[in-house]
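Dropping the structure in here first, questions after.
Every protein chain except one is present and positioned as in the full complex.
Chain naming follows the written order as A, B and C, and within any one chain the residues start at number 1.
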Amino acid sequence: MTAIARSYQPPAAEADMLPRPFRVVARQQELADCVSLELAPVEGAPLGFVPGQFTMLYVHGVGEIPISISGDPSVSERLVHTIRDVGAVTGALCRLQEGARVGVRGPYGSAWPLERAFGRHLFVVAGGLGLAPLRPLVHWALANRHRLKSVALVYGTRSPDNLLFLEQLRAWAASEGLELGITVDRATADWQGRVGLVTDLLPGMLHDPAETVAMLCGPEPMMRFAAQALGSAGVPQADIHLSMERNMKCGLGWCGHCQLGPFLICRDGPVLPYAELHRLLTVWEL
Amino acid sequence: MTASTRTLQVDALARVEGEGRFQVRLEGARVVQAEFSIFEPPRYFEALLEGRSFRDAPDITSRICGICPIAYIMSASQAMEAALGWQIPEPIASLRRLIYCGEWIQSHVLHTHMLHAPDFLGLPDSLALAQQDRRLVENGLAVKKLGNRLMEVIGGRSVHPVNTRVGGFYRAPEAASLHALLPELERCEALSLAALETFASFDFPDLEPDTLFVALRHPSVYPLAEGRIATSEGLEIEVAEFPAAFIERQVAHSNALQGQTRDGAAYLVGPLARFNLNAERLPPDLLEHAERAGLRPGCRNPFKSLLARQLETIYALREAARLIRDYVPPEPSFVEGPLRAGTGHGATEAPRGLCYHRYALAEDGSILAATIVPPTSQNQRQIELDLIATVERFHDRDDTALQWLCEQAIRNYDPCISCATHFLKLDVERV
Amino acid sequence: MPAQGLDDLIGLLSSRGYEVWGARERDDALGLMPIETAAELPRGRVEAAEAGRVRLVEGPRDAVFDHTLPMHGLKRLVHPAEEKLYATGPDLVARDEAVAANPVAVLGVRPCDLAALETLTQVFEGGPYSDTRYRQRRDALFLVAVNCMRPAATCFCASMHTGPRAEAGFDLSLDELLDGDRHVFLVTAGSARGREILAELPGEAACAADLDAAEAGSRACAAAQQRRMVEGVEGLLKRNLEHPHWSEVAERCLSCANCTMVCPTCFCNTLEDRSSLDGAEAERWRRWDSCFTLDFSYLHGGAVRRETASRYRQWMTHKLSHWHDQFGMSGCVGCGRCIGWCPVGIDITAEAAAIAASEQGQTRSGDET
Partner (left out) sequence: MKPTLAVWKFSSCDGCQLTLLDCEDELLELAETVTIAHFLEATRSRQPGPYDISLVEGSVTTAGEVERIRQIRRDSRLLVTIGACATAGGVQALRNARDHAAFKAAVYPSPQFIDALDTSTPIADHVPVDFELRGCPIDKRQLLETITALLKGRKPVLPDYSQCVECKLAGTVCVMVAHATPCMGPVTQGGCGNLCPRVGRGCYGCFGPKENANTEMLAAEFAALGADRRTIRDLFGNVTAGAPAFAAERARHDG
């Protein structure tokens, strides 16, 4: 497992669990239950990060949870997170208004192995909120478009009203050379697009599997099927990367909650190569 | 108040433990019907115990009442030890008395400061009282906390302690942890004396019904968990003779099994009864404080039970301090002996009065039959009589005032309705 | 050093500001707690330990250290069961809770527990981050090891290569030599601090015979161990993540978490929030947790590991296999606590052996899962 690429090492080797106060400088209601927050430090330098990393966000007295960074990596003054309200802490985060304070620790974890995509096709597969940690990657890819053969994004959600960042994705598709495929599980009356699983879109969008690097984030079953499909289509297992999710308390590798077999997801992941994951993903309750 | 016939009703009694209700029907100044009813659903404790080990009785019967669990634990343990013929050595008995002091303190203060005192000031509760006299309530809470603390140090927790068992205690507390309570015991005694003075200044409705008092009496100490059963008519009997002298009966137009003497008389148990029957066992200076507060031996005014309770709080604080100073951890912390068939009786003084248990055991120590007579069952008939007396005496007050006064008359007994283990259906007869 | 020298050692350590801790008998078991004299050590007492039973009984001889392990190892001293990390008001300017790390000298640390401490150090300091709270507490320890001369029935350190002789990681180490009337301790220094103390202890330079006797004692102790971990367990378990034996263990396992709590290396913990009634003050606490609890693997919508089978598998594979991936070493030091203190006596060595045995007959079909 030593081969795991960890392309970004936060500077501090001695860590403590104290959050740094940040302020909400902008808030965007993305979906009915989903909000993006732009954060800036109350004092001191902004956080730099590499696409794929996450932070621990703390709401006073309510709790601290891992949330991926979903903003443009070249704009470090604004730390962007996109959060779905599923419980106590996410709910409290989603209710925060501009000016409110949030505690931030991080950034933590591994990053999308960007360099591997140079000179090849970048194939991004997102399911639901899994798009959030992939958006910094797309930002990066479009900024480095000339170094990649192509950039494709396959994005699936439950229903059309769950589609995140839709305007932005369409704008990118129109002007920046992003090949975009969108599908939903269940259509609404006004839905013109595709209905089906993300795997249905793969054959049509994969140009040259052997020369493709794939990066996936979404619900675990979706990632499993998509990775399998990509693999059978000929994308090398070593070039398929998944962002995994587990319960996380400390983000530093000290609490043990985020284990998945040999991995501590906070430290070795969240981005991990499918070559090492595929045996684990089928194991019951691992 | 034009009609000559009035019906007063309080649907859900507040500031009592458990759920009860009363109805009085009044024609002019005469009560034609009074019903103190309890709609606490039955929980069948006596039946639940059948077939179980004698060891289970203290923990199970403690669930009869969360406010005076020690009373149940101690009466049940005593009865079991009597049935089995186990002798309890002095140090264990003293530790039992000490934890009992804790129960008296917390339960008495709960009643005096939080449930009863607000009545005398026309306030709905102790939180309103705190707005008027924060010091009084804060001090009360401090004393109550100490009582709870004492129970926790000895028993593990204050509601349903876990460290008690037939024969003694699972583990004797360390002397140091008890000694740590001494300064607070002294401070709380002073606070409680001050509260007695405050209570003494209350306006006590003047009512002195004829009352038969029943309590334990002991040759040397103010009774908690020791002594014979005595009445204010001069009867004094062994605990085992309780069934011969007192009965529980179903009375017409009443909803509950009520305690009565064999000759059908109502009687009163609780602080006023204990005080009247054991005043000479109190330290002289406490008797003087009582006197100054307007509480003299022989007092029959049920409203003054507030003062008797407060006086007993002070006594329990002082007694606890004495027991702690003399404390030597009992070694071993419990006694055990052989099992045998037999019947045993136990009676101790719950904060609300005499709590009597009787068990018949089989040879292997399993329970064949159980009888539990909690204080509230015994006081029920007397509560009704007090209500009638109160209503007749103050019939000229308007409904709201009279209703409140009736509630207050019930709260004189701090009736622990959850304790009343067995009640019958309310069967109202309309005039 | 003569046997009475233990009190000199305690005196020297206290005079240097250490609170001295050792194994003491309490509630019919051994607890690690402060001691004032060597007389408080459980001399002549041994554990009659078996799977699910740990009873203290009279030992065959009057040795001070024939007993083996207190219920808890050194974990509590470096990684407390519960601790406050910080407090903060709504401004989120967190106030770090200072670590109260008073110097403690532990007398009688067993080689397996020394190895366990190394393991914890690797967990809290070996990764990309190091825990300053752990370091402060670790630095406050002075360790006096004892090499074991008698194993408990639950010990299997020899097969984990962590004992019964301590090679390093201590400040001082002792070998207790008891031969007829001669009762002496062989003292070895393992650090500069240890050498300072050693220089002040009574007694004379050790003779070769004593050194040999000590070595021989350790060898005999290793040979006397009744339990051992099967060879190659790291790979064995990885090959068998879906073995039916996990469900078989789950029929017996109570998922009560005792094993993880007494394990000297199980470090898993959780973070909790507390707040004042008015909500103005908040605190964050760290508390031991266990992979046997349902909440441990909670993701919104439910826990990942709902069945006892998968929780037991998580524990055992983590200890014996995946720890190697995460921390470059085994997570089990062979102290046997989890065997003795399991209320129903589940035995990690027996479970590993059962899986190994099931593999013997078959071709290695687990490989392709």
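The working rule: a residue touches a chain if its C-beta (ideal position, glycine included) is under 8 Å from a C-beta of that chain, and two chains touch if they have at least 3 such contacts.
These numbers were taken from a predicted model, which means no experiment stands behind them.
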For the chain not depicted, the shown chains it touches: A, B, C
Which residue of C:118, C:234 or C:273 touches the chain not shown here: C:273
Residue among B:69, B:270 or B:353 touching the omitted chain: B:69
Touching residue (missing chain; options A:39, A:92, A:111 or A:215): A:92
Option from B:24, B:71 or B:110 whose C-beta touches the chain left out: B:110
Where the missing chain touches subunit A, by residue: 61-63, 87-88, 91-92
Residues of subunit C in contact with the chain not shown: 26-29, 31, 52-56, 71-72, 76, 81-82, 251-258, 261-262, 272-279, 282, 287-288, 290, 292-295, 306-308, 340-344
Touch list for subunit B against the chain that is not drawn: 12-19, 40-48, 50-53, 56, 59-60, 63-67, 69, 106, 110, 114-115, 124-128, 130, 134, 137-138, 141-142, 144-145, 148, 156-160, 162-163, 165, 169-171, 250, 257, 366, 407, 416, 418, 421-422, 424-425, 427
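By definition in this document, only the chains that are shown with their structure count from here on.
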Mean-CA-position distance for subunit C and subunit A (Å): 39
Subunit A-subunit B separation of Cα centroids, rounded to whole Å: 65
Whole-Å gap between the CA centroids of subunit B and subunit C: 52
Residues of subunit C defined as touching subunit A within the complex: 85-86, 88-94, 96, 123-124, 127-133, 241-242, 267-271, 273-275, 279, 281-282, 284, 286, 289, 291, 296-301, 304-307, 309-310, 314, 317-318, 321-322, 325-326, 369
Interface residues, subunit A side, partner subunit C - complex: 1, 6, 9-10, 12-19, 21, 58, 60-64, 86-87, 101-103, 245-247, 249-250, 252-257, 259, 261-264, 267-268, 279, 282-286
